[in-house]
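Before I ask anything, here is the structure I am working with.
Of the protein chains in this complex, all but one are displayed in their positions.
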Amino acid sequence: MATAVAAASSRVAKPPVKRPAGEAAWRWLREHLVVIYAALALLYMFLPIFVVVMFSFNNPAGRYNFTWQGFTTKNWTNVCGVPGMCSAVTLSLKIGVLSTILATLFGTLIAFAIVRHRFYGRTATNMLIFLPMATPEVVMGSSLLALFINMNVSLGFTTILVAHILFNISFVVVTVKARLQGLDPRLEQAAMDLYANEWQTFRRITLPLVFPGILAAALLAFSLSFDDFIITNFNAGSQTVTFPMFVWGAAQRGIPAQINVIGTLMFTIALVVTLAVTLAGRRRAHR
Amino acid sequence: MTAAPTARIASPTGPASVVRRKRGRFLPYWLLLPGLAWLIIFFVVPMVTLLTTSLQTGDPFNGYSLTWHWANYSDALRTYHAQLIRSFEYAAIATVAALLIAYPLAYAIAFKAGRWKNVLLVLVVAPFFTSFLVRTLAWETILSDNGFVVRVLRDVGLLGANGRLLATPVAVVCGLTYNFLPFMTLPLYASLEKIDPRLVHAANDLYANSFTAFWKVTWPMSMPGVVGGTLLTFIPAAGDFVNVQFLGAPQQQMIGNVIQSRFLVASDYPVASSLSVMLMFLILVLVVVYIRRAGTEELV
Partner (left out) sequence: MPEGSLQDLRLVGLTKRFGAMTAVDDIELTIPSGSFFALLGPSGCGKTTTLRMVAGLEEPTTGAILIGDQDISRHKPYKRPVNTVFQNYALFPHLDVFENVAFGLRRRGVRNVKQQVDEMLDLVELSGFGPRKPAQLSGGQQQRVALARALINRPQVLLLDEPLGALDLKLRRQMQLELKRIQVEVGLTFVHVTHDQEEAMTMADCIAVMNAGHIEQLGSPTDLYDNPSTVFVANFLGQSNLVRAQVTGTDSDNLLLNVQGNRVVVPRARSRAEGTEVLLGVRPEKLHLAPASADATPAANTFTGTVLDTSFIGVSTQYVVRTAWGQEVTAFAQNDGRAALVPPGADVVLSWHPEHGFCLDASEDLTAGVVIDDEADVRPTAGART
């Protein structure tokens, strides 16, 4: 009885009985253990990012950028000073944009078919969507290369693009599908009931409501494409160099600090874009 | 003119004309066409090509031809079984480590983050926006011989005076663990987030200690995330060759390195293909068995 009263009052005022400080600290630690652990994990995840950012300001002595030599901004002012790097970035951007557009289009169409229609071969289609995601990149890359070799296709921009669209489709389907499945079909029926024909319903109701899913899929596809190395490495040939391939090559020959500049830029831009999308979504939900 | 309301009450059913909408029956196939065609031409067909290539014989100069040479597989296994086994070992260790790191993180975001959930999720993914290779190079810097980590480990005696981390299995597994963390964290978060926190509270009331409560309620309910996350981490880790290249040494070569160099350096397509086929096959078997055992088939 007395303890119950004490517990009840402790919520209002300070507990009447002082506990030993050690016990209180232990209690606090136990209650916040998960949060502390999570904070440490987050710190661990950001550790390489700190290094990337920091070493983008390094003034390396030799060809390698592994030890801190001194602060400089010359890597930032002279990003394209490294032969071949900026063209590699441009190529990656180009492939990223093109493969994102096509994969988002193809994947979104598939997602609509799977969610909105019952058709013969639906299970097989789902399987075919799942399989590429369960395939290790070396296998996907080498199998495409085997095809290109057997077909005598010369490797380059087109083969990279083909490969990037391929591995992006499944991720787009999965992302858009999730959004589409959460869409109440009655909204579209209500639109039809209110004199919107099929196209108007799609344009005014379906598309705006599914758009966040499509946008997320496109962002995912772009970052997967921009960052892909293993599959690209198999299908690029020797002349076409994307940014990850440039890094790979540089790692054998000597690593210019400008690579860290690009890394930092990628991180910053992606972070800003996703935070903006997230916060916009939150504002929309709150309004 | 207003008629009186009428109704025929509970009369027997009479036959009448049957109507059915014919239009739009082929629509799903049109929607599927471009994407599925792409997947079939550039995924299914290459897999078949890979299979036939793995049965070819010849040499890089005179070309290869299909001779149904199954011995490619036994040859490849004899030469590279160590790398194959090592790939699965490293991938398994990295997967477990990633689970240990990501689970509490996902748990904290799902149950403790409140309105910061989405922002925290972005932060969890953010480090992986920098290029895969660039962040692996950053680990090379962190683990390098005159880096901070090695110096501390040497000072406290965990490493010998000349001990190093780079070019050891530890560095490779560290890299693998780190690089695929978001693939672990996001599925875990997705399934943890679906759990009603009141259920966790009820469990905490029901069971003597919160560990039992976690083990009996939260963990089983997060199983789909655990299965999804471990698969999405294990598969790319098993096929990776970048981490070995940057953080390891030839003694730590994984199957990915072999496939890569057999294909691109030695142009030994049949053996490289047979290794690819075996890797794919083993992964598929593993996925099927694992999903069956874990009882979650909603991944597909």
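By letter and in written order, the chains are A and B; residue numbering begins at 1 in each of them.
Here, a residue touches a chain if its C-beta (ideal position, glycine included) is under 8 Å from a C-beta of that chain, and two chains touch if they have at least 3 such contacts.
None of these values were measured; they are calculated from a predicted model.
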Among A:166, A:191 or A:236, the residue in touch with the chain that has been omitted: A:191
Per the touch definition above, residue among A:144, A:176, A:205 or A:271 touching the missing chain: A:205
Residues of chain B in contact with the chain not shown: 2-21
Interface with the undisplayed chain - residues on chain A: 184, 186-187, 189-197, 200, 204-205, 208-209, 285, 287
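Note that only the chains that are shown with their structure count from here on.
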Chain A-chain B separation of Cα centroids, rounded to whole Å: 14
Complex contacts: residues of chain B adjacent to chain A: 27-29, 31-32, 34-36, 38-40, 42-47, 49-50, 52-53, 101-102, 104-105, 107-109, 112, 115, 118-127, 129-135, 137-142, 144, 146-147, 178, 181, 231-232, 235-236, 238-242, 245-246, 255-256, 259-260, 263-264, 269, 272-273, 276, 279-280, 283-284, 287, 299-300
In the complex, chain A residues that touch chain B: 34-35, 37-38, 41-42, 44-49, 51-52, 55, 65-67, 105-107, 109-110, 112-113, 116-117, 119, 125-140, 142-147, 149-150, 162-163, 165-166, 169-170, 173, 223, 226-227, 229-230, 233-234, 243-244, 247-248, 251, 255, 259-260, 262-264, 266-267, 270-271, 274-275, 278-279, 281-282
